[in-house]
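Every protein chain except one is present and positioned as in the full complex.
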Amino acid sequence: MKSGSLGSYIARRLLQTIPVILGVVVVNFLLLQLAPGDLATVLAGEAGGAPKEYIDQLRARFGHDQPVYVQLFNYIKNLLVLDLGYSFRQSAPVLELLLKRLGPTLLLMGSTLVVSLGLGVLMGLLAALWVRTWKDHVISVAAVIVYATPLFWVGLMLVLVFSIWLDWFPTSGMENVVAFHEGWNRVVDIAHHLVLPTVTLSLFYLALYARLMRASMLEQRGLDYVTTARAKGQTDRKITTRHVFRNALLPVVTMAGVQTGGLLGGSVVVEAIFAWPGLGQLAYQSLFARDYNLLLGIFFMSAVLVVIVNLIVDVIYVFLDPRIRIG
Amino acid sequence: MKKFWSRFLGNPRVYLGLIWLGLLLLVAISANVLAPTDPFAIVGKPMAPPGGEFWLGTDSLGRNVLAGLIHGSRATILIAVLATLFAVAFGTFIGAVAGYYGGLIDNVLMRFTEFFQTIPSFLFAIVLIAILSPSALNLVVAIATVSWPPIARVVRGEVLTVKSREFVQAAVVAGQGDAAILLKQVLPNTLSPLIVTGSLLIATAILVESALSFLGLGAPNLMSWGFMIGAGRSFMREAWWLVTVPGIAILLTVLAINLVGEGLNDALNPRLADL
Partner (left out) sequence: MTDIVLSIDDLKVALPAWSDRRFAVGGVTLDIRQKEILCIVGESGSGKSMMGKAILGLLPAPHVRAVGGKIMFEGRDLLELSDDDMRAIRGGRIAMIFQEPMTALNPLMKVGQQIEEVLEIHTRMSPAQRRERVLELIRDVHLPEPERMIASYPHQLSGGQRQRVVIAMALALEPALIIADEPTTALDVTTQAQILHLIKELQRAHGTAVLFITHDFGVVAEIADRVAVMRHGEVVEQGPATQVLGAPQADYTKALVAAVPGLKPRLKELDADANVLLRVTNLQKTYRTSSGLFGGTVREVHAAKMINLELKRESSLALVGESGSGKSTLARCIIGLESVDSGLIEIDGERISGRTRAELRPFRKHVQMVFQDPYASLNPRQRVGDIIALGPMLNGVSREQAIAEARELLHLVGLKPDAVDRYPHEFSGGQRQRIGIARALAVKPKLIVADEPVSALDVSVQKQVLELLNDLRKSFGLSMLFITHDLRVAATVCEEIAIMQRGEIVERGATAEIFATPSHPYTRSLFEAVPGREWISSLG
């Protein structure tokens, strides 16, 4: 792979994300049309709270007496310059609210990705190595059960056991604000708060990746190139580490990319349970405030986030699989 | 076919799954007989622990938890199955057309599918219901809207493989029309993966439905398991069973569906089961 062509590959992939982003904008607009009331009233927050002048100003801006496609065009124009409007419920511009909440969500997603992928791949690998022994059965049965457990219920059960009964971890929030921790102490404090939300969000994906990795390992182990390696006189251990593992990892990486959207969805539930101050919790709050503009802003932001993560996964994939043609 | 049934029913996991699902179906059908009173009715003093007058205790308002569980099974199953049916119908249509016609049609339809797979689906469902207002029908619509893409992809992939088989070309050469070829030659040969994916989708639909109900986006006048957990959440410290019991019901149901679905897969694709 030539280094120059990687740049053009990324550029081409970036280009491909444009229709997706535009699609999300259009979907947002369609949803706004579905909501009761005209565009401006919905955007301003249906149940009131916005001053009359602001609504009039919105009407003028989107041209409420214009045909729908003009309104759509104006809406797209606004979103593309990241003008997401103003939330009167929160008394702040939507973009500012989103950016403030982005950090905690990224932290939660990142830690979840590391835990679920790392442990999931490891568990799947071990189960495949121990296939059809009691150890494999323990891992597989645990994975099947975890895979069937609702995310929010896991969160609540963890709170019940580890916060309420054992009092090991805090029930909510990202840090102990009244303690005014600084520096390293603050990091420890946040990490302490991060444990339960991460475990909650990770478990399902951990089970998913473990099952996938196990199946992928077993499938790869039956392929011809493994027989070739055996015929060379290679040891089973080296066959696993040098040949099978990397091939088996590819579908798991693909799956991890596909699941980013799901991860964000899960974070709504987890953030709602643990009062984690991220995008998900903001979505939960705006839901009950009927602050649709903010809600759609979160949806837009999340979709952009997923697109970016998918792009990163695709680039990683290029390095993992030489068969991907570039250029 | 005999081989299929013996492989399918010879699997103890499938047996356990089918027993639970059978029981659940019975309960759901005869909910009005098993628990004649309205599950929303206040029947006793609040937060009575399980094992007393009410087997599974009462909630914060004094509603019978067992009655809620029985009626909840109905709502949960109905919404999940309906949503899955819609998703399978739509996904099959998109996937079959894309796979069979290929070219530009395939390209456009698959970009459309990818789009729905890329956007955060659960968040999309939330936004949909928030704007359409929560109701049983909207719940079905929202869940179906976010769950059809995997079906479309599976069907498209299968149609692509089956389409390249020579018996399909033989039908073209015989002069059979496109619609007839798709319906009579191609689709019957994509049934097994479709059945497997579809059955596993019911499990996902239950999880999504209960998560939405938990967040307060469920059908307002229907008792469902997710709603019970959401309502019991604030009283976890005093009444652990309000959250625990319906959660176990969801867990067992989803688990049972997954076991049966995987059993179907193993029985329909014996090559994989042989590993």
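By letter and in written order, the chains are A and B; residue numbering begins at 1 in each of them.
What we mean here is this: contacts are C-beta pairs under 8 Å (C-beta built on N, C-alpha and C of every residue); 3 or more make two chains touch, one makes a residue touch a chain.
Fair warning: this is a prediction, and the values are worked out from it, not measured in the lab.
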| item | value |
| --- | --- |
| Selected from A:Q66, A:T133, A:N185 or A:T227 as touching the chain missing from the view | A:T227 |
| Which residue of B:L34, B:L66 or B:A171 touches the chain not shown here | B:A171 |
| Absent-chain interface as seen on subunit A, which is shown | 12, 15-16, 19, 223-225, 227-235, 242-243, 246-247, 320-323, 327 |
| Those residues of subunit B which, in the complete complex, touch the missing chain | 107-108, 111, 165-167, 169-178, 185, 188-189 |
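Please note the rule applied: only the chains that are shown with their structure count from here on.
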| item | value |
| --- | --- |
| Subunit A partner contacts - residues on subunit B that touch it in the complex | 111, 114-115, 117-128, 130-132, 203, 207, 210-211, 214-217, 226, 229, 233, 236-237, 240, 243-244, 247, 250-251, 254-255, 258-259, 275 |
| Sites on subunit A touched by subunit B in the complex | 19-20, 23-24, 27, 31-32, 34-35, 144-145, 147-153, 156-157, 159-160, 164, 218-219, 222, 258, 260-262, 264-266, 268-269, 272-273, 283-284, 287-288, 290, 292, 295-296, 298-299, 302-303, 306-307, 310 |
